[in-house]
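Just one protein chain is left out here, and the rest sit where they should.
So, chain A:
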Amino acid sequence: MSDHDVLVIGSGPSGVAAAWPLAEAGLSVHLVDGVLPRLARPAPDRPSLSALRQGAPGNLRHLLGERLDGLRDMKGYSPKLRSCADAAFLEGYHDGNAIASVDFQVVGTMAQGGLSNVWGAAASLFDQEDLADWPISLADLLPSYRRVVKRVGVSGSLFDDMAPIHGLDVELEPPLSLPPSSALLLERYDRRGGMPGFLLGRSRNAVLTRPREDRGACLEDMGCMWGCGVGAIYNSADDLAQLRSLPNVTVLSGLMILRLRRDEDGSVIVTGRTALGEERQLRARRVILAAGTLASTRLALDLLQKFDVPVPVLNAPAFAAGLLIPRRLGQPIPAKGFGMAQLAFRLALPGEAGKSVFGLLYDGASMAAPDLAAQMPLSRFGAKSVLRALLPGLLLALVYLPSSYSRSSASLRRSSDGIPSLEIRGGVSTEHKAAVQMAVKRMASHLRRLGAWLLPGSVSVFEPGAEVHYGGTLPMGVATTIHGELIGAPGVTLADGAIFNTLPAKHHTMTMMANADRIGRHLALEAR
């Protein structure tokens, strides 16, 4: 006897996206997620970033957190993780999911809403070329893209050079307003009427510019890195709140899933542990795994009892670089603007047969500037003085390469305590280094022509995994069916990044959600 038609593990973007169509089709859906609550939204009346920096009341409490967690060493973390001033947010995922890694940075959370509590909300779609090695086509995904984009709320432009790269056939919210540095670059780019091998345009963001019932429109107060007080940035925890208001949806928080087993009657038994350490079993006809690529992979390999056989872990190797617009030196620091990526670019890598990198540009004034200066070989006073002078014209580029440059893998290992662990080894291909060098060089030369100069010594190449773009462990058509069902384990479906076939340089979460929606819809049809 199954307790539920469908049990979804994980309330991150993919779990919630898979659950919606099932719930709308009237199936009884039970959603289980980890042991932590979502990150609380900051106060909606938090002053703007520039007011805080000029000493508005409560400034340090807002920027460093009640418990001063913002003072912990943030070296090696993405600057976007500033917004989780709560240090506990990132703890527990590794231990709880028995994930160990070498040369690979695993970022995960056991919180409701998953990593969408802190994500950067860059929300492009994949195009036909990106899906070339996938067993499904853009036409299969498009209806789901449309639905997901509508529900999430994505702002951007359909009319600049990057629009075809981000995807055209969707309905968007009006774009966010650009702070002066980005506006300047874009204006110069437009004036040139394009540049060969280089496209620049607005970034596409899962951020509302028009208010909704439960989420406000972007305040453009530059403080996004510290969290959004009105919920303009999409967080699947908000989506979950809507979802659970349907009568056939139940949510169980606080259960750490340990293992899945198939019962003789065909149902799936899911065993989890409560915060008090008690084991609890749930049963469902269908289980959807959406616990984040690595956790889902571990649960799937454990179900198949596939030990010591490495599976690939695809990731989009990334690097960051600082740029300066000399013209902006000495200008006022913008007080208004969106505080995460404002522009996006695509750069072809010549000689690398059709390969390109994808980059985002952030305004330096919207970042915790000291994080940018952490590695400068200057004295801290020197660093502070330099930041003071550069901040009005500082840009940060985050650049991603496609997964063909990654060589990471994961294997399930037995352990003496009977809880198998997933061991991840990070790596990059032999061409990676040259590709990064070429990308840096070409990016620098293109952006220089637009007036932004690469700061010497500012390029830092991320450890694999640190960019948090990974997937591809159990690809569709190989380890799973084209509807995500785990081959060898009927009744168990994966709906997150694990079933990706490749990762282009672009951000992958919107595609993860669209694919999850597609799978959810398929399962709903099948159930009928």
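Operating definition for what follows: contacts are C-beta pairs under 8 Å (C-beta built on N, C-alpha and C of every residue); 3 or more make two chains touch, one makes a residue touch a chain; residues count from 1.
Basically, contacts and distances are computed from a predicted model.
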Name the absent chain by its UniProt protein name; which of "Succinate dehydrogenase, cytochrome b556 subunit", "ABC-2 type transport system permease protein", "Electron transfer flavoprotein beta subunit" or "NAD-dependent epimerase/dehydratase domain-containing protein" is it? "NAD-dependent epimerase/dehydratase domain-containing protein"
In the whole complex, not just what's shown, which of A:333, A:412, A:454 or A:479 touches the removed chain? A:333
Per the definition of touch given earlier, which of A:382, A:457 or A:490 contacts the omitted chain? A:382
Looking at A:63, A:131, A:224 or A:410, which residue reaches the missing chain? A:63
For chain A, which positions touch the chain that isn't shown here? 50, 52-55, 59-60, 62-64, 67-68, 70-73, 75-76, 94-95, 100, 329-333, 335, 368-371, 373-374, 377-392, 415-417
